[in-house]
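Let's look at chain A:
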Amino acid sequence: MTSMGTTGFEITVNLIKTVLVFLMMVQAVPILVWLERRGSAFIQNRFGPNRVGPLGLLQLLADAVKFLTKEDFAPEKGNRFMFYAAPVFALIPAAIAYMAIPMSVPLKLESATFLIQGFEINVGIVFVLGISSLAAYTILMAGWGSGSKFSLMGAMRASAQIISYELALGLSIVGVILMYGTFNFNEMILQQQGPLSFQAFGYTVSTVALPNWGIFYQPVGMILFFAATFAESNRLPFDLAEGEAELVAGFHTEYGGFKMLMFFIGEYGHMMIASGLMATFFFGGYGIPYVSIQDVQNFGMNLFGSEIAANVFNTVVHFLMYNLKFGLFLWIFIHVRWTLPRFRYDQLMDLGWKTMLPWALANTMVTATVMFVTSYFMF
Partner candidate 1 sequence: MTADAFLFWFLAALTIVSALSVVLMTNPIYSALSLAMTMVSVAAIFVTLQAYFLAGVQIIVYAGAVMVLFVMVLMLFDLKHELQAFTRGRFSGAFKIASIGSLAGLLVGAMYTANVLTVPEAASVANTTPKGAITPLAEELFLRNVFGFEALGVLLLVIAVGTVALSRSKGGTHARH
Partner candidate 2 sequence: MSHQLLVAVLILSPLIGFLLNGVRFKHTNYIAAGAIATTAVFISFICSVLLFLDLVNAPENQRTIAVGFYEWFSVDKFSINAGFVVDQISSIMILIITGVGSLIHLFSIGYMHHDKGVTKYFAYLNLFVFNMLLLVLGDSLLTMFVGWEGVGLCSYLLIGFWFNDAAKAAAGMKAFITNRIGDAAFIIGMFILFFTFGTLNIHELNALAPTTMEASWLGAVTLGTLMLFIGATGKSAQIPLYVWLPDAMAGPTPVSALIHAATMVTAGVYMIVRLNPLFVMAPNTMMVIAVIGAATAVMAATIGLTQYDIKKVLAYSTVSQLGYMFLAVGVGAFGAGMFHLMTHAFFKALMFLGSGSVIHGMHEEQDIRKMGGLKKYMPITHITFVMGWLAIIGTPPFSGFFSKDEILWQAYSSPRGHVLLWVAGAIGAGLTAFYMTRLMALTFWGTSRVDKHVHPHESGSLMTIPLIVLAVLSVIGGWIGIPHVIGESLGHIPNYWEHWLSPLIAKMPEVAAAGEHAAHSAVEEWLLMGASVSIAGISVLTACLMYLKNTDAPKKVSDAFGPVYKAVYNKYFVDEFYFASLINPLIKGSRNLWYYVDVNVIDKATYKTTDLVRGGGSFVRSLQNGNMQQYALYVIAGAAITLSLVLMR
């Protein structure tokens, strides 16, 4: 494994970086919870938590204390091992998958280059999809381990839903992969730099008005992907697994306290992965529209005069840009949750199998055909 670096310094930094990214994900969750509560209150014309700390920001801390001090219990008829293992496993795939998403331009320090992501893997998309599909196990384990009918039913629903929508999810990005010709996230982002331009029939078509983002090439793919990620992360309008009226709280009915919180972290982790992938596939990743990476680098050189400082500046600016897009999608997730009602289960399956899958297939075919025709026929 040479991706961890060759010198001791590199390996150390990479290890620290990995841990940092993981922590970042975990630490983002309280912020998201706060955001969600305040946001929902805003949408529903309430105040939301506003007593603890400024704007209620310290509510998180209070919640954490509350969760940690709650009584830890397990249902008697359940399977204790499964019951305790499930929430832990809920965290791991989300965290690992999230670490594969690049968040900024690689940082060059002297001779070494550090990627601003947990690790780089050549087949990034496949890897992320694969790892995030493992989430189904945690749900099943939780549902079965609880030894409760409601939990089991919820788990069945949730995992069936995840498997069903995985197909649409995977197919919706085949068009993207075809277009970019790579599985690698960094290469994708670099291809989305600059103004909108593409080659067709031997000519180069270009316009400075729009950035060269994937959404302009794959609008259908974008919509399908975004919808499928909602289902994958079990968020409204696809949170059938925890339909309160039918199943109490779905697979985590029996969970409370910190174990419950870990499921939340897992769910938010999925949201974050989805948002990061959206940004990477369709919105240029960490790239800044109308401004190239080199432009930022030159600006940093002019500002600080030293190359290392300029590199750091470059990385930080792009990291902020990435987080801007990332936050926007997270907000959309939250906004949708408090706006749309829940589907019925058969409607959900119909949507997945009879609507999204055919559209994704059609999108793939059309993309392939257009790419072949425009590249094969030269005029």
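How were these picked? Simply put, all candidates are chains of the complex that A comes from, given by their letters.
As a working rule, a contact is a pair of C-beta atoms (placed from the backbone, for glycine too) under 8 Å apart; a residue touches a chain by one contact, two chains touch by 3 or more; residues count from 1.
Since we're looking at a predicted model, the values are computed, not measured.
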| item | value |
| --- | --- |
| Chain A in this complex - touching candidate among 1 or 2 | 1 |
| Complex interface listing, chain A residues touching candidate 1 | 1, 82, 121-123, 126-127, 129-131, 133-134, 136-137, 140-141, 143-144, 152, 155-156, 159-160, 162-163, 166, 170, 183 |
